[in-house]
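Just one protein chain is left out here, and the rest sit where they should.
On to subunit A.
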Amino acid sequence: MSTTIPNRNTLLAGFSSADWESQRRRVTAVLLILPVVMMTLLFLVPLGYLLWLSFGGPAGFSLNAYKQLSAPFYINLALFTLQLAFLVTIACAVIAYPLAYMLANIENTLSRLVVLGLVISLWLSVLARTYSWIIILQRNGVVNNMLQWMGITDGPLSLVYNQTGVYIGMIHILLPYMVMTLYPTMRAIDGSLVRSALSLGATPWTAFRRIYFPLSMSGLVSGSILVFTMAIGFFVTPAILGGGSANTIVMAIQNQVQVLVDLPLAAATSIILLLVSMLILVVYEKIAGVEKIFGEGR
């Protein structure tokens, strides 16, 4: 003890503050063991296994799988998947933004019902929601009957078992995620900021463009990242509503595993998909990231 007068710490526990500090660190380390073990078992080990498998696995090292992937067939598949995910993300953002704005800024029964509807749709199985679209969009479905009854079209349009159906279904299924990410961000925007902008001479449109929209940007970015990553790995909806005309990378992986029984090829495809997704997220974060808006200066 450096001092003869017992201070509060020594009286309380007989520890010096340095003892306390190291004790605290030990507890922290113990508490961190569980999440670290979970992460290792659930993510790092399977990912390492997948990587190992993609380079030949038990049969010995080979780049064969990756060479197969450079074929035009796979390149086109990848490009279509990216295009699908990109357009679905854009569409979700465009539809979700005004919807979330209404929910966040207007308190009435309608907006409460819409929130309820969105939450319920998140609970429903994606499979059930996908099959519902077949009923709605098929040649004798509600939409086609309605269009013909109103005289807008002469014969039934093909809305399902093609790319149109895939887009409709995916936008519908992913929309709630975008709304639910935007909503809290918009709720958190202080209403006095827009009022303040108005009082300072900004028209409502300028106030939205210069104040509200930039402040809602972080929600739009995280919503887009969420929807894009989900869209790029979507399987059920394109498989069912696409009718073979909207093949994505994930469907190819399924084919490689179940039909071709080529596990190294499936593993390599998965690894490439993962890398491409990560690359896109990094680029997106650089362009429109939260850091850009709130980070250090211009």
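As a working rule, a residue touches a chain if its C-beta (ideal position, glycine included) is under 8 Å from a C-beta of that chain, and two chains touch if they have at least 3 such contacts; residues count from 1.
Convention: contacts and distances are computed from a predicted model.
A.B. asks: According to its UniProt entry, is the unseen chain "Molybdopterin synthase catalytic subunit", "ABC transporter ATP-binding protein", "Polyamine-transporting ATPase" or "ATP phosphoribosyltransferase regulatory subunit"?
C.D. replies: So the chain that does not appear here would be "Polyamine-transporting ATPase", according to UniProt.
A.B. asks: Which one touches the absent chain: A:67, A:195 or A:286?
C.D. replies: Candidates A:67, A:195 or A:286; residue touching the omitted chain: A:195.
A.B. asks: Kindly note down the residues of subunit A that lie in touch with the hidden chain.
C.D. replies: Spelled out for subunit A, the touching residues are 190, 192-193, 195-204, 206-207, 210-211, 214-215, 293-294, 297-298.
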